[in-house]
Structures are given as C-alpha cells and as structure tokens.
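A protein chain is absent from this complex, but the other protein chains hold their places.
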C-alpha cells in the first residue's frame, strides 16, 4: 500500500497532483472527462474582486513545444465565484485552492479574508501574472512589495493555507522564495508563465493583441525544474512545482528536484485526463522503485 | 537588386546572418557544408586567456524543442587561437567576431586589447555564460559590474567593434541594455542560453554532470523575441537577435522585433547549412514583400 | 462514453488544390454530434505541434466521421500526411452547433470555401428543401454540389474568378437572392460559415434586409472545451467562448 498523501502547510492532500490556475476553469469543464474526487486539489482561475472581461482576441498562440497566452485574467469576480462556482467545487472530495489577483494590497487582503471566511482550503497569491499592465507583476519582481503583501495577507487569514506563486521573470528565484517564506507564506508554487512574444511575419502584427503573453508548456520545463531546485535549496516551506508537466515522468522530475506537490496546466489542454494519469503514473513509479511514501522522493535527486 | 548589408557600429556586414558563439567552433567544421564567404560574420567559440578543458560528460541533453548544454567554456585559450585558428578565419571574406570570457576585469581587458591589436573585426563580451561558477555570469546580472566592465574594455579597444552579449537570466533586460549602451558598447547581442536542468528519474541523477546547463533552441524563441523587442524600445545601438533561429522566418521575426542582425546557434546542429538558407530566405522574403533594403524591416512590426 | 477518444484513419483524400477529405473511425463508443459542432484533432504524437486542431465535422456515418480540411499551416500539413490505419486522439463533439430551423422558416445556407463543412452537415439533417449559396475561389473548389442537389437543396453558386456560377462573393449572391429571387411569403433564416470577412459581409446584408441568422466562427483554440478562455470573441453580451457558447452564434450578436 503506497502512501500518496502530502502536506502543504496544514493542508493535507490525498495525492500531490493539483491543477494549475487558469487551465482548469472552475472545474466544471473537466467533470465530463475525469473524476474530480481523484485530484489532490483544484486550483481555480485567478479571481479578482470585480469581474474582469479580459483581453481582446487573439489570446493564444502556439510556439515550439509551448504556447503563449494573454487571457488578461478574465474572471467572474469574487461575488459570483462564491455564489455560482464554489458550491459546485464543494461537492467533490478534493481541496479547493483559490488563486487571487489584486491591483493593490487592500484588494489582495479583501479577497484573502473573504475566501478564508468562506472556508476555502488554500489561497494562492498570483503575484506573477504577466498579462496585466499594472497590478500583479510588480509584486512578483519587487522584494519589498512582495514581503509587505505576503505579511499583510497572512495577517487576515485564519484557517486557509497561504501559497505564494512566484514569478519566473525575477532574476533570482531564491531571494523571492526566501522573502515569501520569511513573510509568513506556508508554501510557494512556481513557476508562472514566462513573458514571451511572437510576430506574424506576413502581417507584421503580433500574434497576440496584447503583444506580450505568458509562455507555458514543455518548452519551459527545464527552466521550471531548475527554479524549483534553487528554491528547494533556499527555503524549508513546501514547494509546488509547475511548468510543462504533461506526464507522470515530468511530475516525478519536479518532485526529485524538491517539489512536494505539482500543478498541471497546459497539459490539461493536450489531454483532459492528464492529471489522473499522472496520479496513476506516480503510484506505478513508486511501486516499481519500491518506495512506500511519495514524500521520500521529494528533493531526492543525487546532485553533484 | 536587394540590399542585405547592415551596419553594427562601424562594422559593415554583407548580410545580417551570423553564427552564434559556441555553436560554430572556429569555423572549420562548417567549411565542408557551406561557403563561409557567404556569412555576414562568424562569431567564434568563447575564448579565455588560458585554455579551459571544460566540464566532464555528459555535456548535452535534449529537452522539448530545445537542448541543455554545459560545455563549461572549453576552449584553446588566446595564444593558440591567434596562432592556429585566426589565420584560417582570415582566409574568408567575412567578418570575424571573437566572443571573450574572463574571470576578472583585467582578463577581459587583456583579451580585448590583444584581439583588437590582432585586428579582429569585433569583440563580443560574454557576460552571461551560465556554465561557470565564478566569472562571467555575475557581470551579466550586476549592473554596476557590467557598467565598469564595458567601460573598461571599451577604453582599451582602438578599432574593433564592441558587442555586449546580455544574459536572459537578468530580471529586466531593458536596464542591462541601457547600461551596456551608456557604458560605450557599440551594440548588444541577446539572448544567451537560459539556465535550466533536467533529472533522469530512473537514476535520480542530473542529465548534466554540471546539474545546471544552458537552454537553447526553438523552445526559447518567444522569450528571446520578447527581450529583443524590450531592448529595442530601450536603446538606440544595434541589437543582434539570438535564440531558436532555425529558419529564415525566425530570423525575420527577430528583425521585425528590432534586431539589426541575427545569430544562428542550435540551428546549425539541426542543419549545418541553416545560416546560408536563412540568408537566401531573408532575400526571398524581401523580394516577395518588395522591400529593397533589409534595414527597412528592423523594428517594423506593428505593435499595439 | 467519453468525448476523449481514439480514432483510426480510414482514408485521407485530396479533393482539390485546397480541400482534403479525412475519414476517421472512432475506436470507442462516441456521442452523436449536432450539425455545426466540432472536434479537436491531434495532429502529432510529439509536442510539436503541441495543441490539437479544431475541425467541424462534414458528415457522420454509423461508424465514421468525415472532415473537410484545408492546409493552412504546420498542423494541417501534418494532417495531409495522415496514413490509413494511423490512430490519433481526438475530443468531441464540442461546442454548440446550429439550432434546428423552425418549421415555419426557410433555411438559407451560406458557405464560403471550406466553410461548406458544417453547412453540409446541417443540410444533411434538414427534413425539407432549402436554399444553399456556396462561394469559392474557383470552380475546382466548389465541392459536394451533386450531394447537395441529392439532398434536395437548390444551389446558387459563385466563384471569385467567375470560372463557375456567378462571378463575385457569396455575400453578393445572398444580396442578389434576397433582392430578386426571395418570395415575400417565406420567412428566411441564414445559416452561415466561412472566412470572417465573408461572414461580416453576410451579417451586413442580413441586418440590412432585417433577416436573422447564425454564423459559425473560428478562433485560435488551446483546449477546445471551455477551460482556457483562449477562444474569446466579442459579442453584444461581452466575450464568449467560441468552443463553448459557440462556434455558432446568432449573427446579429457578433461584434465585428
């Protein structure tokens, strides 16, 4: 009998596989493909206080082994989320993690405390979204602001676990990981998308109206694995690995590098059953290697 | 008759296509595949004062649409380069650009001035190599040190063009581009490889003995194009675009984003004739679009 | 019965310079598609190209699905190489197709180029006579004419180069039809698919003539099933997902 449970702060997951924010909607779209009860956790699309309509199309473009997106954080806003989406998610035996985004400290704080009161299991601070001019991104690349934000949000949370999602666009991921930890974050998740762009040479126009979008998919995996390892060497709080995870081998690679859990993003688009297949794949790997506890492989790679 | 010539500082190239340092050796290996006279310029493997033996194998690993390398700057050193390699390169009607790497300001200065005296056409400062513990990399991610380095090297150069190769591992490429420009660099080239890693889940060992290597290839192109555009918006000196250029469409994309010239790296491995095919492809594109001067497409993309 | 299934390539034929006919045999039990719905088709087993490609179905037979596709870029170039017996993954049926024409209305099917695909799937399900206006670049690209006739459709054909039928766009043909051939007793409803600018022209004619209708739109898609919000199009009700609320929208709702 293999133990797949993992702890992220005071949050106990039945297995280390979560969905990455913005790639899983609010769960509904996947209910017809997989049994949501089998997921370690569902991380929902980033929520802001007021609804956001997002960017004009085109919003996505395919790149070599990756994709660019500039959704522009389209979301239905806090009120409607609590009313229309949260009840659906509550029906399943899985943890609900809400990714939040604000333009000011106050907005982040307000979002965090209302969601905490509503009893969501964890809050993931999106301080790293590359698709909005103001807001998000600056928190993710300015240490002082990040420290202030994390500490402030932590104060107004009673029971929910606080996860800070780090930006890969920062020069030294270690420093930001340390700031998140010392400011009271219970865990960190990384990486968000990397800022990229593409131009249509026939029209000379950008492939995304927003010009710059976020790069995701297998293309960024080697960068993400490296950042997870660097963060693992720098902090003691749990790390959630994200970036180009399509198959269980990829998830295991992140865990060996130091991730206690993983999030699957773009992989859901290629295969809506990816998350479940990854859970099964991790279990099969542990069996094959006769490892009884998934925690044993976290950071277990033989560095040199 | 289409004009493909471009100027990089006082350096006049017959066309905008160069080879990227470390992917073209010292030219010899490609002489049997292409006519080196057709290249805009040849950028040779990074040279240090003393020979370097490089890292133990394995030194490369394939990743989705990319590759990791940790060659460790193996090179024959300044003396042997001048004696054994430069004479060969001089035989061709193309510009010779020498990529240099040092561990101290003094080393960079010594390299630059001897190469300048030997009459090489341009010197490319590699301040961004991710594969050596000390040296290179710090210059590339510390603005003050970069300013001091560029200014110092510039002082001891008489005729050679000075190109600073920027690190994509810096959080804000704009700032470093501006530092290079204001410190006297005649041009900047970007991007170098992005730090990445991969783990063999069967052995739990890193795919590269060095653990971390540099990611190159099509996978990083969207990131590189974005950085070139950001640099183009920030500085007035010519920009040399690098990163995942395999076909002429890719080179044109970089030029539309603001690159006056391009360098082909990993693309040479997939197709040793890539550079020449790109020169022909750019010319065909300009014909098709009835553009008479390649300079007209530089930064000509219709942003929004 | 899952929307995610494997299918075997039965045949992959070149119809003309532009159009190809792909016939797939699902290897699992699948859902019955509605005219105008689409499928996400895997074009490569590797990560390059990474994403599946969306295609409306042309025809469904007891155990087969047929698609009409044009080679546009890398993905469709790989589709052209699909060989008999090859097995691919696909997702569908997806999205909302065309509504069933009400008894009291006369359907006007309007197709541009490869846009004939979902229009044909609709024509096959129509219980009675309807008009079809089909435009293409040249004669060669006007396909399925006999089949449509066999379905009892009355066709009005046009080509950009005049090599067959009327010279001009299908929007012109629509205008001409409504001006001279339409009978006032008929309550016409448009069902359209084709390039965006053609649909925009059709929408203009429709509003001018006060006729309602439906159009199938295209947008880049990452997932195809509503999760990524990547396929948004602007409507008078705000951004809608082509893959979920669409691909078929009331033509008067679309903000061009």
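So that you can tell them apart, the chains are marked A, B and C in the order they are listed, and the count of residues begins at 1 in each.
As a convention for this text, contacts are C-beta pairs under 8 Å (C-beta built on N, C-alpha and C of every residue); 3 or more make two chains touch, one makes a residue touch a chain.
These figures come from a predicted structure and were not determined experimentally.
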Looking at the whole complex, which visible chains does the left-out chain touch?
A, B, C
Of B:33, B:92 or B:105, which one is in contact with the hidden chain?
B:33
Tell me which residue among C:83, C:102, C:128 or C:180 touches the hidden chain in the full complex.
C:83
Return the single residue from B:40, B:168 or B:217 that touches the missing chain.
B:217
Those residues of subunit A that touch the unshown chain are 64-65, 218
Spell out the interface residues on subunit B facing the chain that's missing from view.
22-25, 28-30, 32-33, 45, 53-54, 56-62, 64-67, 69, 71, 74, 217-218, 246, 266, 268-273
Of the residues in subunit C, which ones touch the absent chain?
44, 46-49, 74, 78, 83
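To be clear about the criterion, only the chains that are shown with their structure count from here on.
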Report the chain whose mean Cα position is at the greatest distance from that of subunit C.
B
Report the inter-chain centroid distance for subunit B and subunit C in whole angstrom, where each centroid is the mean of the CA atoms.
47
Please report how many Å separate the Cα centroid of subunit A from that of subunit C, as a whole number.
36
Chain-centre distance (mean CA atoms) for subunit A and subunit B, in whole Å, is 34
Among the residues of subunit C, which ones contact at least 2 other chains?
47-48
Check: subunit B positions touching at least 2 other chains come out as 64-65, 218
